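For reference, the structure is listed below as structure tokens.
Only one protein chain is missing; all other protein chains are in place.
Note that the chains are named A, B and C in the order they appear, and that numbering of residues resets to 1 at the start of each chain.
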Amino acid sequence: MDLRSLAARRTAVLAVEVPGWGRTRCALEQHVRTRGWRLADSPADADLLVVCGRPGARLTAAVEHVWGQLPGPRARAEVTTAEAVPAALDRATAELADGAAQRRDADGRPAEPDPGTTATATGDDGDGDGDMDMDMDMDMDDDSGDMDHGDMDHGDMDHGDMDHGDMDHGDMDMDMPMPGGIGLAGGGGDDQLADPDSLDLDVLHVPLGPVLPHWPAGLLLHTTLQGDLVVAARAEVLLPADGSPTDPPVHGTAAGRWDAVATLLALAGWDDAAVRAARVRDELLAGGQPPEADRLARRITRSRLLRWSLRGLGRLPEGDAHDRLRHWLAGTEQRRSTELSAVADLVTGLDLASARLVVASLDLDTADRVTVPVEAGS
Amino acid sequence: MTLQTMLLVAAALFSVGLYGAISQQVVVMVMMGLELMLNGVILAAAAFWWFLSPTPDGQVLLLVVITAMTVEMAMGFAVATLLHRSRQSDMTDMATDLSR
Amino acid sequence: MTVTEVSAGWVPLAAALLLAVAAAAASLEGALAARSAGQPLGSGLLTPVAETARLFGQRRRTTVAADLPLQRIGIAGLLTAALLMVAVVPFGRWTVADLTVGVVWFNAMDVLVWAAVWLAGWGPNSAHALVGGYRFLAQALSYELPLMFALTAPAVAAGSLRLGDVVAAQSGLWFVVWMPVAFAVFCAAVAGFSVWGPLGAPAGATTAGGVLVEAAGVDRWLLSAGRYALLTAGAAFGATAFLGGGHGPLLPAWLWLLVKTAALLAVLVALRRRLPVIRPEQLAAPAWLVALPLVLLQVLVVSVVVVVQA
Partner (left out) sequence: MLTGIVFWVLAVVAVAAGVAVFRADSMARATYALAASFIAVGLVLLLVDLEFLGVITVLMMTMEMAVMGIYMIMFMGMNPALMPMDMVHGKRPALAVAIGTFVVLAAGALLVPWPTRRGAPAADLVTSLGEAIMESKMLVMMTVSPVLFATIVAALVLALPRGRYDRLGDDLRAGKAPR
């Protein structure tokens, strides 16, 4: 067995779900599992980028950006129906194994390093130019004054001569004293939650999604982080291109509930139960009646550690994250559509991990096309 | 490796630390200077212990120096946090009004 | 049974042995993962080999404005710390370094992991990686103090910090029998410094892989191998300090140590399948309010027993 075929046994696939193509993504996950492959955690981890559905312009830009972050050897595929998945995967595998093509691909890539924060990078923040995805939102106003040391006029304070004058958001030229064109993290502005530790930590603008494993399809959550605390958030959904999916939606069915369970458990770090939940989901989608569903549901409900870590998260009138998980497992979920504004509001004030768990626990149906961007924290 | 060479290295560490402790503006950087000075002290104490009088007492002295270092760090962090909270600064120059 | 220090020429062999046992652990993990995915158990056994082949064929990534030197130090640090940890563990009659303060040495090496993980998270200049690095430190502050006292218990019972003496003191009764709390805390701490299982939040899915998020190719291999190696080193130390080291009937001492290490390692790997990840901010309270007093009590009990016996 040569090295390449050995390596192909562990191909890591980064799945991008376009809103509405949940069925395709489920099929993809199933094929990845039965081939003994695995799902990638981040672009750096992935060999294969598979787009499920037809993304719109902004989502396409985000996918392109993520494509640039796959280390290579790499291959990509686009599938729009569940039936097309195996063939697409076979094609992509052949491309991965094609040494000459991979070398050409590597030669054609730019030599400069990729931007960081990759798992969250969007490539497009709505303002069209999209060349630097770090929000250069630097709150340079002097009255807020905690752009650390930047605005202090000390005699011999030689802080890389930050010149407020040529701080130009539009075109970031590289002769600024900021390596890689990334500015210093700014201090908190007036538009945010006061730092709960009153330490005035630096503020980072980190977009979560739209290409992020275990994340609602197409959701883009612009977060402002202080430390790892979300102090402000704004949610929007990146739309698919015109034309609707041919496969029936998964959301709202029994399979959809198990899909939500699998997502939440994967985020909670319980891989074993998450994979088993995904298997139940796939059997349901195939029209079967998985016998192990009840046992798995009991096992998940009984886990004390899981209850402890989900308890109190994302509290809505009808219960918290763990209550919702129990409802999914019992099949007693009331249909309810969470507004995007509610998402932004719920995650504000949480740390990154809790925020991710809360978003997963809401089981958003982004195919509903809620398109108006909504803000919280302002 | 002789007593003299070890003391020379210790003196160099101490002086570098002293430079930092005097010249730096930021509280935490001053603390790093102090740490470096104590680092030199540890080395010097170890040298004296080994080359002059290798008794258990010398080891106790070293233990005390290391303890002093941790105490200094803990208090330094606490004061820096307090300063930072109360006046949004971490510059020693800006804390001079403490002495008034 | 006396422990002799072998010459430095044996160090590569010790390193190879550590990596081999770590690879076995990764195989077991792969097999268990294959089983939960509904695949035959055997299909996952080759996981470490396949993953190694994949990662060695992959390009490394660099990110914009990364702090490369620090990142590389952090990435290499995990494996290095694991190697330095096992250096003091007596392998039957032999040991690489017979330090008089072996227990403290192990502790110091596990603190090096603090620096390594944080640097690996800091280096790539990526929000998720950085959060992962910070989470590790937050978690480390929770598990480190209980771990220190848990390590004190066998040292007190043996009346020595030298691992050879700790093993010799267990010729009658394994320490795990009368210091179960210390052993449990120790195992939890091993999971902690290996970023493993319930204490795996620094590399967890909530941050898309945390400290691993930007690593590709050899870098990712070093980090993953480092985690398994740390787990293995922790298991080897646990087998030595609590499970009687090389003591046992029939088999030679080195084989006993290997068996015990493998058993403890298998338990740690299997536990990961059963438990979700604990959020780091939730860990502090039980660690300081429950584990720390309990392990202090354990040390007190051990000390009283030692004084009474003397």
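Following the convention adopted for this analysis, a contact is a pair of C-beta atoms (placed from the backbone, for glycine too) under 8 Å apart; a residue touches a chain by one contact, two chains touch by 3 or more.
Just so it is clear, the model here is predicted, and its values are computed rather than measured.
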**Message:** Please identify which residue in C:17, C:45, C:76 or C:137 touches the non-displayed chain.
**Reply:** C:137
**Message:** Counting contacts across the full complex, list the positions on chain C that touch the omitted chain.
**Reply:** 65-67, 69-70, 73, 99-101, 104-105, 107-108, 111-112, 114-115, 118-119, 122-125, 130, 134, 137, 140-141, 144, 161
**Interface with the undisplayed chain - residues on chain B** = 1, 3-20, 22-29, 31-33, 35-36, 39, 42-43, 46-47, 49-57, 59-60, 62-64, 66-67, 69-71, 73-75, 77-82, 84-85, 90, 93
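Here, only the chains that are shown with their structure count from here on.
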**Asked** Which two chains does the highest number of contacting C-beta pairs join?
**Response** A-C
**Prompt:** Hey, how far is the Cα centre of chain B from the one of chain C, in Å?
**Reply:** 33
**Complete:** chain C partner, complex, touching residues on chain A are 3-4, 6-12, 33-34, 36, 41-42, 44-45, 47, 69, 71-73, 106, 112-120, 179-182, 204, 206, 212-214, 225, 227-228, 265-273, 275-276, 279, 303, 305-306, 308-309, 351-354, 356-357
**Prompt:** What part of chain C is in contact with chain A in the complex they form?
**Reply:** 32-34, 36-39, 43-44, 46-47, 49-51, 53-54, 56-66, 124-129, 131, 134-135, 198, 200-201, 204-209, 212-217, 220, 272-282
